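Entry: chain A
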Amino acid sequence: MLLSDLITTLLLICSLPFFLAGTLGLLRFPDLYCRLHALTKADNLGLGLVVLALMIQADSWQVVIRLLLTWLLVLVAGATVAHLIARKAQQDGHQPWRR
Partner candidate 1 sequence: MTELIVQQNWFVWMTLLPLGAAVATFLAPGQARWIGLTTALFLPFCALAAIAATVFSTAQPLTVGNWPTPLGIELRTDGLALVMLAVTALVGFIISCYALGYFPPRQHHLSRTHYFWPLWLFLWGGCNALFVSGDLFNLYVTLELVSLASVALIALEGGKAALAAALRYLFIGLLGSLAYLLGVGILYATYATLDITLLGEIISDSRLNHAAMSLMIAGLVLKSALFPLHFWLPQAHTMAPAPVSAVLSALVVKAAYVVLLRLWFEVFPALDTLAIGHLLGLLGCVAIIWGSLMALRQERLKLLIAYSTIAQIGYLFLVFPLARGEAMAGAWVGGVLLMMTHACGKAAMFLMAGTIHHTAGSDRISRLAGAGGPIGVQVVVFTLAAATIIGLPPSGGFFAKWLFINAALATGQWWYIAIILSGTLLAAAYIARVLGWAFLDVKRSSYPVIPWVMKWPPLALSVIALVFGLIAYAPVQIALIGAPVSVPLLVEFGP
Partner candidate 2 sequence: MEPALIFDLVLLLILIGLAWLLLASTDLFRAVVLFIAFGLLLALAWVRLGAPDVALAEAAIGAGITGALLLVGLGRLGSTERCRFSRAPLTFLQRLSAPVLVGVMIPSISLILLLEVHQLAGTTPGRQGLINAFLDVSGSGHGVTAVLLNFRAWDTLLEKGVLLLALITIWSLDQARPLFHQEDISPQLMGLARLLLPLVIVVAGFVLWQGDQAPGGAFQSGALLSAGILLAILVGYSLPQRWQGLSLRLLLAIGFGVFLLIAAATLLYSGYPLQYPEHLAGSLILLIELVATASIAALLAAAVVGGHPPDDLSTPAAKAPSTSGRR
Partner candidate 3 sequence: MNTVSLYAGSGIILFSLGLHALLIRRHLLRKILAANIMGSGVFMVFIAMGARGESGVADPVPQAMVLTGIVVSLCFTAVAIVLAVRINKLTGCTTLAVDEESSID
């Protein structure tokens, strides 16, 4: 097994907990704002690790740029959407969860 393959494998395996955390957060967190939080943080890191892992396997700069672009787009879209949804939720009178 090549070193690059090893690193890819490791990175991919590392990305998994983030996706799982995102999903679990979405499911288990008590209110909208918490879910928003879980989703954006964990998920983007997860995708970032996947992209990193695939970049190691890439054989040309073009591919690396495409992967990076995809990741950045998801990042920006995710952040903006999270912001918009939170703002809308606040305007519409969602109450944050309190213990």
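Inclusion criterion for the candidates: all candidates are chains of the complex that A comes from, given by their letters.
Throughout what follows, a contact is a pair of C-beta atoms (placed from the backbone, for glycine too) under 8 Å apart; a residue touches a chain by one contact, two chains touch by 3 or more; residues count from 1.
Not measured: the values here are computed from a predicted model.
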Candidate touching chain A in this complex, from 1, 2 or 3: 2
Complex contact set, residues of chain A against candidate 2: 73, 76-77, 80, 83-84, 87
